[in-house]
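Please read through the structure below; I'll follow up with questions.
Only a single protein chain was left out; the remaining protein chains are all shown in position.
Read from first to last, the chains carry the letters A, B and C; within each, the first residue is number 1.
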Amino acid sequence: MELLTRTLVRVRFSDVDSMGVVWHGQYIRYFEDGREDFGNEHNINYLDFHGRGIVIPIVNIECDYRKPLVYGDSAIVETRFIDTEAAKIRYAYTIYNNRSQEIVATGSTTQVFLNLKHELLLTFPPFFLDWKKKNGLFTGVNK
Amino acid sequence: MELLTRTLVRVRFSDVDSMGVVWHGQYIRYFEDGREDFGNEHNINYLDFHGRGIVIPIVNIECDYRKPLVYGDSAIVETRFIDTEAAKIRYAYTIYNNRSQEIVATGSTTQVFLNLKHELLLTFPPFFLDWKKKNGLFTGVNK
Amino acid sequence: MELLTRTLVRVRFSDVDSMGVVWHGQYIRYFEDGREDFGNEHNINYLDFHGRGIVIPIVNIECDYRKPLVYGDSAIVETRFIDTEAAKIRYAYTIYNNRSQEIVATGSTTQVFLNLKHELLLTFPPFFLDWKKKNGLFTGVNK
Partner (left out) sequence: MELLTRTLVRVRFSDVDSMGVVWHGQYIRYFEDGREDFGNEHNINYLDFHGRGIVIPIVNIECDYRKPLVYGDSAIVETRFIDTEAAKIRYAYTIYNNRSQEIVATGSTTQVFLNLKHELLLTFPPFFLDWKKKNGLFTGVNK
């Protein structure tokens, strides 16, 4: 089963740089928009972790830029949960120009689990494992 | 006595909008740069309050824009403490183009004092009163 | 007749500062969201000016902060066109917490008209005058 959320993002005037295109750093925010939307839709948002004393900092981000977005454009951020065996949360993102449907950027983020003492958790937190199980995702060797 | 700090700010590529000038919202950040620099220089920064259980949210901001700043420019933010009788912190800002020395913007911010229960303090916190006294500022009717 | 647009804004994780509330500078962006939405709804957006060789920089901004917004909140930005006799564009903004309907901030922006040589226009551009007329707004002494 593939878990995927599609999020509409409108390009703000202030997203655009002096070259007339969306500044490359803004895509990190568009990824965040997608990731938050995914979390809300699939009941696994940032506050679900926070309420259990877990923080999920981003440890890696990557973005490939293919086409520019300009002022007036809107974009679709497709956020896809990447199932991993390691105690991590990985998302892959594909951003489309909402008019032309062309891919404008792709990327990924990786998050880890920390407890409130900021210690790295080496296994999935129980509630997250439940969430994975419920969604037919990897939960251990004998799934 | 006038309390004033001058802060150098370099215009970032990402500060500039598609009109080729610094986006108006960035000046709020330049004010913050000035205010933080003032706080560090005059021993009254945000952490001095925080360590005493006081938060100092901004309740009003104003900015007048006179000239644009462009990429490659640097600016001087002049941050001036405005002495008030009310339990508030007010700063006035003048931003200069560092090359031409022309004024590019002026503005102000007003902050109030809240305790950790988010209750408004109607009088100056003691340590802030000490700070005002030490700097020859208003501390009460019989100063 | 009152011209008004209501815009839904979702608080992003990255909008929130270390005090756990939306950073005050973000409201400038929320005003922009409201203003752009107004422009699109009422056919008077930034590109309508740009296509006629007119730029409309912001020359004044004000914001009063009353209540915090936190992560997970969404807000409604009410953008109201303020009719002026001077060759300016003024908007007043009221931001509501979308859950409690409490006012969280109010503010205003003022823009002027510049031609491509960056000269200030002292009278309304003809197409904007037409727009005002069509909307029953001030267009001169004998309206």
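Here is the rule we use: a contact is a pair of C-beta atoms (placed from the backbone, for glycine too) under 8 Å apart; a residue touches a chain by one contact, two chains touch by 3 or more.
Worth saying up front: this structure is predicted, and the values here are computed from it rather than measured.
Trainee: Among the chains included here, which ones are touched by the excluded chain in the whole complex?
Mentor: Result: the unshown chain touches A, B, C.
Trainee: Can you list, in ascending order, the subunit A residues touching the missing chain?
Mentor: Within subunit A, the residues that touch the unshown chain are 19, 21, 24-25, 28-29, 32, 55, 57-66, 68.
Trainee: Taking the full complex into account, what residues of subunit C touch the chain not shown?
Mentor: Residues 13-14, 16-18, 20, 23, 25, 71 of subunit C touch the chain absent from view.
Trainee: Extract the touching residues of subunit B with respect to the undisplayed chain.
Mentor: Against the missing chain, subunit B presents residues 12-14, 29, 32-33, 36, 46-47, 71-72.
The working rule: only the chains that are shown with their structure count from here on.
Trainee: In graph terms, nodes being chains and edges touches, is this line, ring, star, complete or other?
Mentor: complete
Trainee: Taking each chain's centre as the mean of its CA atoms, which one is farthest from the centre of subunit C?
Mentor: Using the mean of the C-alpha atoms as each chain's centre, the farthest one from subunit C is A.
Trainee: Could you say which chain's mean Cα position falls nearest to the mean Cα position of the entire protein shown?
Mentor: Smallest offset from the overall C-alpha mean is found for C.
Trainee: Cα centroid separation between subunit B and subunit C, in whole Å?
Mentor: 25
Trainee: Centroid from C-alpha atoms only, then distance subunit A to subunit B, rounded to Å. What do you get?
Mentor: 36
Trainee: Note the residues in subunit C that touch 2 or more other chains, in rising order.
Mentor: Where subunit C meets two or more other chains at a single residue, that happens at 29, 32.
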